[in-house]
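Excluded from the complex is one protein chain; the other protein chains are retained at their positions.
Here is chain A:
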Amino acid sequence: MYNVDAYLKSLTSNAVKLSKKVQDGIVENTRDLRFENQAHFLDTNEDKMREIRKNLDSRYEKEKLDGLKRLIAMISKGRDVSEFFPDVVKNVASNSLEVRKLVYIYILRYAEQEQDLALLSINTFQKDLSDKNQLIRAMALRVMSGIRVPVISPIVMLGIKKCVTDLSPYVRKIAAHAIPKCYQLDPAQKDALIDIISTMLGDNSTFTIGSVLMAFNQVCPDRLDLIHPQYRKLCKMLVDMDEWGQITAMDLLLRYSRTQFLNPIGKSTAQPAPRAKKEKSVVKSFYSDDDSDVSHHSSDSESDSSEEENNSVDPDLAYLLKCALPLLQSRNSQVVLSVAKLYMHLAPAEDSYKIGRPLVRLLRTHREIQYVVLNNIVAIASQRPYIFDQFYQHFFVRSTDPVFIRNLKLDILTLIATESNITFILRELQEYVKSSNKGFVTQAIEAIGHCASNIPEMAESCLGGLLKLSYSKSDSVAAQSVVAIRRLLQQRPGDSVFMITQLTKALDEISEPLARANIFWLVGQYSSQLPTVAPDVLRKAAKSFTAESESSKLQILTLGGKLVALEGTASKTVSLLFQYVLNMARYDLDYGVRDRARFLRALVYGKQKVASVTVDQDSDENDHENGQQESDSTEQDPQIDEGGFEYSEKELNLSDHIKAILLSEKAAPVQENPSHGREQYKVGSMSLVLNRVVAGYEALPEWPKVQPDPSVRRLAATMEAPGYMNDRTGFGSDSAYAKSRQGQDSGAAGGKGRYDGQAGAYRGAETLDKFLESSDEETSSDEEDDSEEESSDEEEASDEDEEEMSEEESGSGEEDDDDEDEENEEEASSSEEEAILPPKRANGRRG
């Protein structure tokens, strides 16, 4: 009875206590309900600031949190709140994780300024490094290494060493991240850090390895010798790493490969076989300037792309390329671009078409990403246009595309134009001319010109299109097309007569000065082929001379000069017309025009003729003297380089050379793509996008001239096998899981995976085969496991057995021992793994 009473009593008192506690809690926290959102912390008046200190000293967690949140708000607004450092540091050992997290953020931000006070917190971190919870251990190391106080670098070092051997891959990942931070803190630790890195490179967790490679790239990018033993493992793990790790790894492997393998590109660049397309469309040849396309067609049937067996490529390099290939399907656009980088800089040209489609796919994403992709495509297409020529439709401009995207797309279209797609591209370009954006119209017309000069076969239709455009009502369109025509005609003198005649017909309707000037120049330059048209143009020009623009006037003068030079003084009309023009020019407002007129007069008529010219000649004669020296430099068309005319110093009478001076062959302008030069940079780099070297850019190493010893990697495969032993994780990935499976199968695998052939010539290659084989086994066991359709998988597995059999014959007997060792080790390691794998996952995957 008593017992029950006492029990009831205690119960009630407890209940009272509980209700009181809850009530307190509610009272204390109702404030928070009102302030559900955190925006009020952004309020920064002085009262609130004073309150912060009070809050931080409070014994209620809630108030501490309030104070801290307010501080974080200040930091994020860029305000200096370092004065609170002592108050904040006190809370570093708080029981509440939430409080601590905010304290960490604060400490990381201000530790550099308050070094002495920051040291107070170190003790807590060191203690936390032994916490049971992996997140707390990781956080402690992260904050500790993030505090930029050089004094503590030995402590950070100890922390890293401790965490490197942690069981949790997350903590090890954080440890790897701490390495470059420690290096920055105290560069003297470099050697010790490299030791740690080289140990960590043996880590088999896909979760950790990416960060280790990042540390490697930061601290000792040149110690590629550390990579030898890990190379094949890294290739194999590539597909399972997290996306950022994949990026880092590919960066490293690219550099590695450029120093360790012979150039496989060089052998095949000269004649890259066009890809054999399995689908509907015709085989497209890649565009090339110098030789006929037909020759390429013959080879395509053999170039079956999907097979990795290419004799000219080092098997290790081929393995890397094969491992990277699936990553083209990553959702991370940088991963895709990194694979493209590998293929561009490492793969034989005939393999590189594989990157085309995935890169084009990226055009569906955000415009910033499009921008980078397009820049890279420009660079790639300028070297290997055949990668993209079938995707031309994807580079068609949409009315909603931003300016920078449009221009890049135009560049690409001109680069990838081939005979088979040019009609579509041309039609599309002519569509763009209708745009209301002037700059874009100009670009589009230029693009048509580029296409024509790239593909001589198509030049005619391009010219036709341009000619149509030159009649356009829009002045700028007309002007641009005339300019483009002029450039083209210079490259293809054969077409000129007809085109120029056409242009002169349009002269009455074209009012744009630039266009008119260009037509006058053209007529003058090709006047020898236009015996009737040219004088007529001069006649018209003389009539309208006063109304012309300055640049047209200069060109009219030149035209006159050329005509006279051509016909001598035989034709009275021409000579009279020219003199008329000269006289008009003499009183022109513009001194440039007046000078040109004097110069031409002196040049054409020379001393003996001067008398017959009715105007006063004093000034002209002076100019004549000067003119001699200047004759080279003052030539008419500013856009065109003057051909090399040599005049003899003794012979002062320039009029003997007048033809050579005025009518010399002008070199055709070289059309330089604005994006020219990009291809020299690494694919994907900032320097490529900006087309200039950005600080910190490192060019790719040149291929080695002599094959470096390939056995270094092979050595590794056997020596590093114990690496499997220290795999503690089995981090949820395909291969890690597969390895555990392999343990179970190893009895069976041991039977079939035996090598008893002769020692081959290529040891490196053989061991790679073996390595590949072991990974094949893994995949096959993986398949068996995952799928319910046992029958089909068994078939596959047996197929693979057969393959192995054939390889066995070429295998080496001496390898036998090694091989068995490896298996034993693997067996051992996998059994250990199983113990550590979370039981649920291991079971489930098996079932």
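Just so it is clear, a residue touches a chain if its C-beta (ideal position, glycine included) is under 8 Å from a C-beta of that chain, and two chains touch if they have at least 3 such contacts; residues count from 1.
Everything that follows uses one rule, which is that contacts and distances are computed from a predicted model.
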### Task
Write down which listed name, "AP-3 complex subunit mu-2", "Armadillo repeat-containing protein 8", "Cytochrome c oxidase subunit 4" or "SAM-dependent MTase RsmB/NOP-type domain-containing protein", is the UniProt protein name of the chain that is not shown.
"AP-3 complex subunit mu-2"
### Message
Going by the contact rule already stated, which one of A:53, A:394, A:540 or A:666 would touch the omitted chain in the full complex?
### Response
A:394
### Query
Which one, A:125, A:207 or A:231, makes contact with the chain that was left out?
A:207
### Sole residue of A:82, A:115 or A:134 that reaches the chain not shown, by the stated touch rule
A:134
### Message
Residue by residue, what part of chain A touches the chain that was omitted?
### Response
22, 24-26, 28-30, 32-33, 36-39, 41-42, 61-62, 65, 69, 72-73, 75-78, 95-98, 101-102, 105, 109, 133-135, 142, 146, 168, 170, 173-174, 177, 180-181, 207, 211, 214, 239, 242-244, 247, 326-327, 329-334, 336-338, 357-358, 361, 364, 366-369, 371-373, 393-394, 396, 398-400, 402-404, 424, 428, 431, 434-437, 439, 472-474, 684-687, 689-690, 694-698, 730-732, 734, 779, 782-783, 786-788, 796, 838, 840-841, 844-845, 847
